[in-house]
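Pasting a structure here, questions to come.
Note that this complex is displayed minus one protein chain, with the remaining chains in position.
Up next, chain A:
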Amino acid sequence: MSAEDLLAWRPQEELKDLPKDGPPSPSDDEAGSDGERKHWKLLEAISSLGGKGRWKLAERSEAGMHASEFSVGSAGKLALADLLQAAEPASSLATVKRQLKRVQVKTLALPASKEEVARVQREAAFHQSSQALSKWEPIVLKARQAEQLVFPLQKEPAASAPLEHMLRGWTAKTPLEREVFHTLHQHRQPVRDPLLTPVERAARQAMSLEEARTRRAALQRARALQSYYEAKARQAKKIKSKKHRRVVKKGKAQKALGERGPLPEGSAPSALEELDRRETARVMERMGLKHQSRGKRARALAIRTRYEPKARQARQDQLARNKELMQKHQAPDSEEEEEGGLLAPDVDQAQTDPTGSNPWMLRRPTSESREARIPKGPDLLPEPAALEDSASEQESPGADKDTWGKESEERQPLQERWEPSQDAEPVGPQARRDTSHQEVVSEVRALSQKLSKRGRPSRKKPEASSLGAVLPTQSSESMQTKVELGRENYPPDMELPRPVSGGPRAERIPEDQQPGVPRKQRKEPIIDIQNLLTASPPPGTPWAPEELEGDGERGQRQVIMEAFAGDDVIQDFLKEKRAVVEESQPKAVDLTLPGWGEWGGVGLQPRAKKRCRFLVPSPAGPPRKDGNRPNVIISETRNSSMAAHQVHVLPPPFSHPQQFERTIQVPVGATWNTPRAFQKLTTPKVVTKPGHIIKPIRAEDAGCRSSSRSDLSVVQRAPNWLSTQHRRNTDRAALRP
């Protein structure tokens, strides 16, 4: 240790000793002399003279037993026991020293610096918040790619305040209101809050949702059944079938009988009367012919006839009687039919009738007679049926349109007559009457055709026929007569009226209607009215238009033109084209100076090769559009007025005009698109609801609930920094279209 070191050391030692001396025992303090204190003050004053107000802590440069606790540094490892060294060695401290040596003291890590702490916090916050924000990425992406965004995102619930709230501050004032409230009170109806009667409230509480559902379903079912039965009853009411009616009637009667129950007791007059009535009813029933073959007895009889001749005889007798009865029955039937009587023929009879297997067929006479009136091709005419309708015979054969209507009406009772045999007949007479005469006619036609083909007996509904389908029934004869009539009306040289103004109608003959008749045959008999009208000769071959007298001169001229005009025209055109092409070609620049090559005198032409040296050829332009087509000149002039309407700026993402052109080639207007396509092409990118505040997106709106919590935690940890950053991010997410 050098002298300066010692000098530097000395006061420190004293300083160090002083507090050790001072504080440990107050008794010392009391006993301490004033001299020492004075000496200390003096030393203080001397040291303050040194210029520095503060003491300098000495640096420990070497290991030593004495270490100041004020200058504990990181230079060496400090043993705690050293610090316990007192001014005078005390034996009592040795044990403590030993104990302390035994104690394993962990050294704490250095506390990190402020900047470091801040950096670590920042990093952690960034990591967490970026994680939290990364959940928004798909939403942001979706929003960017979406074709349309609708704002505000939050669906506002329909703001409907309950009625009770609306009624709270309201009292009945007018007499009407008062009366209403009075009535409500009388019937114990709730006036306010809530609008349910106590019973209803109880029911509502009592019934669970499931129960309510089942109950509702049951009610619905009951309602459906009711409506179904109603419909059924309505339909049943409309049934026209007599058989059905009879069955119903019988059923009712039986029911009534059942209700009436057994005969009244005793021989009261009422009981006798009742008995009588029943007997009469039974006799009436048995008198009918319907039990002749179906009854129990009749069937037994039929079996017995095989073995018993007597029974056979009885049966035959009965059959004969039956026949007799039937004949008697039939004779007045036709007469009654004429009168339009409505006597129903027996059902059994109708079924046994060999010709009348289908009652519809029995209407044939009417239709046939009609067809007979309008003569047809022989192959199409069906055989006249056995039965003749006298009513239609009475009509004149030259009857016109009106007869069709008449007949359709007249057919009506006939059909009604036959209806008992047809079970289901939903069409009423009114509807039948309403059928247009076209339908009737087409029906008849289809029927007769089917008959001629001898197809199945079942009727098939013909296709909806138009006027055109009707007309072909008219024969060529009738057409001829009509044409003749037309001729009588108009002199031959005068023009007949046009077809549209009621002239002879043109006919459309569908091929499928008359497959057997070839086209030519149909055409020939009909007189060509148009030919009559235009009076033009039939055209010759299409290739030879007639040379007219006046045209001769012109023809001559054409021949001359043809003979002389050929090559001249071509040459002219080629010359013109050459001129145009040359004009459009870029010119070479001539760099010759005046006087060049004129050494020998004025007027000498320098050689071409030498001249070429001074010609600067300009770059060849783009190839001409008509380059290899000698017969065309296509102008290469730029249409500058058109260019004014064209786009001449390339919008940002595109680098080539072709790319941009592709995006504007699809027309957007409604004229070129279907309405839906137009709508789709013109949808706005962002739709905002007017009058609504557009709030930034929330996690609930986007559908990620969990992210909100982590967001919050991050915000709490680093509030200052995050508040700005987060806001920026969420704003971007919300507003980015």
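What we mean here is this: a residue touches a chain if its C-beta (ideal position, glycine included) is under 8 Å from a C-beta of that chain, and two chains touch if they have at least 3 such contacts; residues count from 1.
Methods note: contacts and distances are computed from a predicted model.
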Missing subunit (named according to UniProt) among the choices "Integrator complex subunit 4", "Prolactin", "WD repeat-containing protein 46" or "CP12 DOMAIN-CONTAINING PROTEIN 1, CP12 domain-containing protein 2": "WD repeat-containing protein 46"
Sole residue of A:112, A:253 or A:643 that reaches the chain not shown, by the stated touch rule: A:643
Options A:46, A:634 or A:687, residue touching the unrepresented chain: A:634
Residue, one of A:134, A:270, A:585 or A:663, that touches the chain absent here: A:663
Those residues of chain A which, in the complete complex, touch the missing chain: 357-360, 421-427, 431-432, 435, 439, 443, 457-462, 468, 495, 498-500, 505-509, 519, 523, 526, 528-531, 533-534, 536-540, 542-548, 551, 555, 558, 561-562, 565-566, 569-570, 572-573, 576, 608, 625-626, 629, 631-635, 637-639, 641-650, 652-667, 671, 673-674, 676-677, 680-681
